[in-house]
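One chain of protein is taken out of this complex; the other chains stay put.
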Amino acid sequence: MLCPCEDACNRIQLDEPLASRALKMFVTEQIDIDSLEIPEITPKEKKVAIIGSGPAGLSAAHDLAFKGYSVTMFEALPEPGGMLRYGIPEYRLPKDVLRKEIGYIQRLGVEIKTNHKIDTLDPLFEQGYQAILVTVGSPQSVRRGAVVSALSGRPGLLKGFRLESARLDGQSLLKVDFGTFATSREGIFAAGDVTTGPTSVISAIASGKKAARSINEYLEGEVLTSKEDKRTPEKLGEQELAALRERFTSQNRVKAKEIESGERISGFEEVEKVYSVSEAQEEAGRCLASQIEGCIGCGECEEDCEAKAIDFSQQDQTIEIEVGTIIVATGYDIFDASRMPQYGYGKYDNVLTGMEFERMTCAGGPTSGKIQLKDGREPESVAIIHCVGSRDKNYHPYCSRVCCMYGLKHAHLVKELTENRAEVYEFYIDMRSFSKACEEFYERTSQEGVKFIRGKAAQVTDRAITEEEKEKLIVVAEDTLLGQIIRVPVDMAILCVGMEARTNAADVASKFTLTQDADGFFIETHLKLAPMETPSDGVFLAGCCLGPKDIPDTVAQASGAAAKALSMISKGRITQLAATAYVDEIICQGCGRCEEICTFHAPKIISKNGSLVSSVNEAVCKGCGACAVVCPTGAMSIRHFNMQQIESLVDGLLEVVHG
Amino acid sequence: MAEFEPRIILFGCNFCTYAAADLAGTTRIQYPPNVYIVRMMCSGMINPDYVLRAFERGADGVIVAGCHYTDCHYIDGPIKCDAMFIKLKRLVHVIGLEDERLRREMISTSETTVFARIAQEFTEQIRKLGPSPFSAVGEEVAV
Partner (left out) sequence: MNLEEIIQATKTYYCLECGKCTSICPVARYDPSFSPRAIIESVLLGFEDELISDRELFSCLTCYTCSQKCPADVDFPIFVREARVIAQDNGQRGICAHSGQLRSLPRLMANPDIKQRRLEWLSDKYRISDKSDVLLWVGCAPYFEPIFDDIEFRALDITEASLKILNFLGIEPKLLPNEKCCGHDMLWTGDIETFKKLAEQNAAQIKEAGVKKIIFSCPEGYRTFKLDYPSYVSLDCELQHISEFLAEKIEKGGLKFEACPEHSEGTKKKVTYQDPCRLGRHLGIYDAPRKVLESIPGIELVEVEHNREDSVCCGTSAFTNCDTYSNMVRMERLSEAKATGAETLITCCPKCQTHFRCAMVDKGEEKRPMPKIEIMDLVNLVANALGGEK
């Protein structure tokens, strides 16, 4: 029987769900709860009474105690625990463990009064409790009949509480709002099986925790906000599943070494043994979330954020803003190095792209800035390979401009972060270090002991030929200055991947009437005379969407685009072309052919005086004349190029008769 | 009898073809004087009726010219011109003019020698073909 979290686990759609329960057990086994530190809790001057010390009550007590409330539990039976003690056998939940867990809760300050039956709740308010939680469980939960006597007289019990009841399957239950767990009386809450009838320990614990949340809101004087969570776990779609099946081989869950069945029969010890560290790591590695990049929507950040800056319930909104100028700065994509299988990206553990290496050296990154191989060791040697996917007619013929410099930067970082322990080899065709201080940086890097090899690396392989190549990545290249083919064994290879146009560039281009060059980058109106402009007045371009460039150049372009945009806006008016389209509104029938054909979206069909006519936005019209050609009625004309003018031109030219 | 001198009208776009013709002129490239150029802003601006009228007025040949596909100042003018040209060609064919009298060309700003070559070739082609049936009509200017 799987538990709810395992039922919901999406891995079930691939092979077997994650063994969440076993993993959690592994985690808890690492801690000795008896010696677990009690954190600093700021006490609140409020008291909460909890009736019943089963799983629901105990969970609520734990959470409320953490919030600083003074909690007292009233338990009718001689020992606390409810179903945990009396309903679950030793081999499933050892009493020893239960004692320790409850002990921890008591160490938090929760007082548990056993042999203490509560018949009515009002005296508790008089005793100074500001909120009461009823978690007395349901009689049907008791299957073994061990303590029926203690819970007999139940209908009377619930009546004594003077709370609205609900009947379900012949049971007497307490009626609560399943979002807030509030009962019919203010200040009294209920959770667990007493509200639902028999469920599982998990559900009882969950409802106890939710009730604790509501009680906290209530005692803080806030409006109870919790809503019943009706969400069902999202299942993966067919496409996602297909993609995942391609990425992950099927792998059933790791089984912890079970006790031999011989041993099993002898005692009441737990059958399922706890994972070892490596078993736990392996099983945890099956979690898809650990492999999927990006947000998985777990909600932890929202809970933790003290500024309440995160709101998962926010929906996408489409907002329409009217603007006078637009700057398109949609950036670039990295060349996908797996398109060049000879470099082993995605195949070998220690082949990285320049971007990935950048992240590694970042102090806030996954390794806190340490350069390390997949197995955690510091590399002894690093190869940096230039022109991956660039200057290559098979991929991108253009030079990606920034890679030589970032290759040098990475070389420098390796030297610095390994305190010169690592060897660095730069495989280049040309060193393009043209910007300010770049030539000097090149020289400095060379002086730091970085070895420059002129030759484009042909291959990165792990097939060792000699002894010293074993367990290494070997970079094969021709050193063109020596005229020799060399094999350089290294621990890590960094691929200087180039920049390429984004995959959705064509879509962006059509939205903003931009043109693209053969490589997909946007084209400016003129490289020298109008560098950030586009055929549409008011739409400007900046940055890498125009082509690869580094940050200083990008910032300069951005400033330029901003300046042009500002100069347009600040004038307060625009100078329009003289030759624009205009409509004879009586002749126009509003058929829409002009709207359909215009690349610049200048004519729009609007309703005027009860009929449809075309209306030309003169600020946007470029005067290309296409609309006038398709206009069936002759309503559309272009100033200075109307039919009569051109016809007269033609007539005039042909009036000249030869001979 | 005077030798037949073809009269050719070339409709060309301002930014490419017309500029090429202009540049051909200033760089002293020789081309026949038979080609008269009508400047349009874009080849997409060329109305089929302009061409029909040119033939009606006695043009012996007409060239519809503009930018190459990726060069258009208005982005996709050449494509619009192509769509118009298909219909125009059909009309010129049915009316009974020889298909060779109508031509579609793409000439970019720097292609001055291409412009001159096309002007030269087309003039010779039309010369061989002879005057259009409308040549005589050219003098009568109807409304």
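So that you can tell them apart, the chains are marked A and B in the order they are listed, and the count of residues begins at 1 in each.
Assume a contact is a pair of C-beta atoms (placed from the backbone, for glycine too) under 8 Å apart; a residue touches a chain by one contact, two chains touch by 3 or more.
Computed from a prediction, not measured in an experiment: that's the story for all the values here.
**Q** One chain isn't shown here. Among B:39, B:53, B:80 or B:103, which residue touches it?
**A** Reading the full complex, the residue touching the unseen chain is B:53.
**Q** Can you list, in ascending order, the subunit A residues touching the missing chain?
**A** Residues of subunit A in contact with the hidden chain: 584-593, 595-596, 604-607, 611-614, 629, 632-635, 643.
**Q** Please give every residue of subunit B in contact with the chain that is not shown.
**A** Given the touch definition above, subunit B has residues 47-49, 52-53, 55-56, 86-88, 90-91, 93-97, 133-134, 137, 142-143 touching the missing chain.
Here, only the chains that are shown with their structure count from here on.
**Q** Quick one: report the Å distance separating subunit A from subunit B, using the average Cα coordinate of each chain.
**A** 59
**Q** Spell out the residues on subunit A that touch subunit B in their complex, using ranges where they run on.
**A** Spelled out, the residues of subunit A in touch with subunit B are 513, 515, 535, 579, 597, 599-600, 622-626, 628-629, 638, 641, 643, 646-647, 649-651, 653-655, 657-659.
**Q** Subunit A touches which residues of subunit B in the complex?
**A** For this pair, the touching residues of subunit B are 2, 5, 7, 9, 36, 38, 40-42, 44-50, 53-54, 57-59, 70, 73-77, 80, 84, 138-139, 141.
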